[in-house]
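The complex is shown incomplete by one protein chain, all other protein chains being positioned as in the whole.
This part shows chain A:
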Amino acid sequence: MLQEHCKLLALFKQTGEIVGRKKLQKIIYIAKKLHFPFYEKYQFHIYGPYSEELNLRVEEMSHLTFVEEVKENKGGYYQYRYSLSKKGEEFLQLSEYELPEAKGVFQNMNQQSSRFLELVSTVLFFEDLSKEEVKEKVFTLKAKQNYTDEEVENAYKYIDSLRNMLVQ
């Protein structure tokens, strides 16, 4: 029952609280690119790869009280905090769903800033291009974010480190 929802609940169980929809969006996208079985459909948007399907699925889980959603007013915008509820945990247990062994990559991603994960997911979105072409994409499509050369290099290193964590 609701297997795609269960995958997200299983992720929340591993990460603990995730602060910000953007961070959640990027964690799932990066997990997909690392071949975890998430199937939400992504498209490129203002802050990089974004899935309306994921957004709606999380909203459903919040309505079902499987996920606790806290909405904070940050002045010009709202920020959301998500965590697994007791009911969500019961549902997950009942479903018997388990994510493939993640070796800490989800917790690791959750410790990064959403700005950095935005860059990492953008680099992954254009992974078929050369590094120089990716940089050009980042600097033109994300001009307002003012990413530096060093940050892009760090994004590449971070992707390698995640892949290494999974093969160890």
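FYI, contacts are C-beta pairs under 8 Å (C-beta built on N, C-alpha and C of every residue); 3 or more make two chains touch, one makes a residue touch a chain; residues count from 1.
The rule is short, and it goes like this: contacts and distances are computed from a predicted model.
Student: Consult the UniProt record of the chain that does not appear here and report its protein name from "Acetyltransferase (GNAT) family protein", "Sarcosine oxidase subunit alpha", "HD superfamily phosphohydrolase" or "Iron complex transport system ATP-binding protein".
Tutor: So the chain that does not appear here would be "HD superfamily phosphohydrolase", according to UniProt.
Student: Given that one chain is not shown, which residue among A:Tyr50, A:Phe106 or A:Tyr147 touches it?
Tutor: Only one listed residue reaches the unshown chain, and that is A:Tyr50.
Student: Which residue numbers on chain A touch the omitted chain?
Tutor: Residues 1-2, 4-5, 20-22, 25, 39, 41, 43-47, 50, 52-53, 56-57, 59-60, 63-66, 77-80, 87, 90-91, 94, 125-126, 137, 140-141 of chain A touch the chain absent from view.
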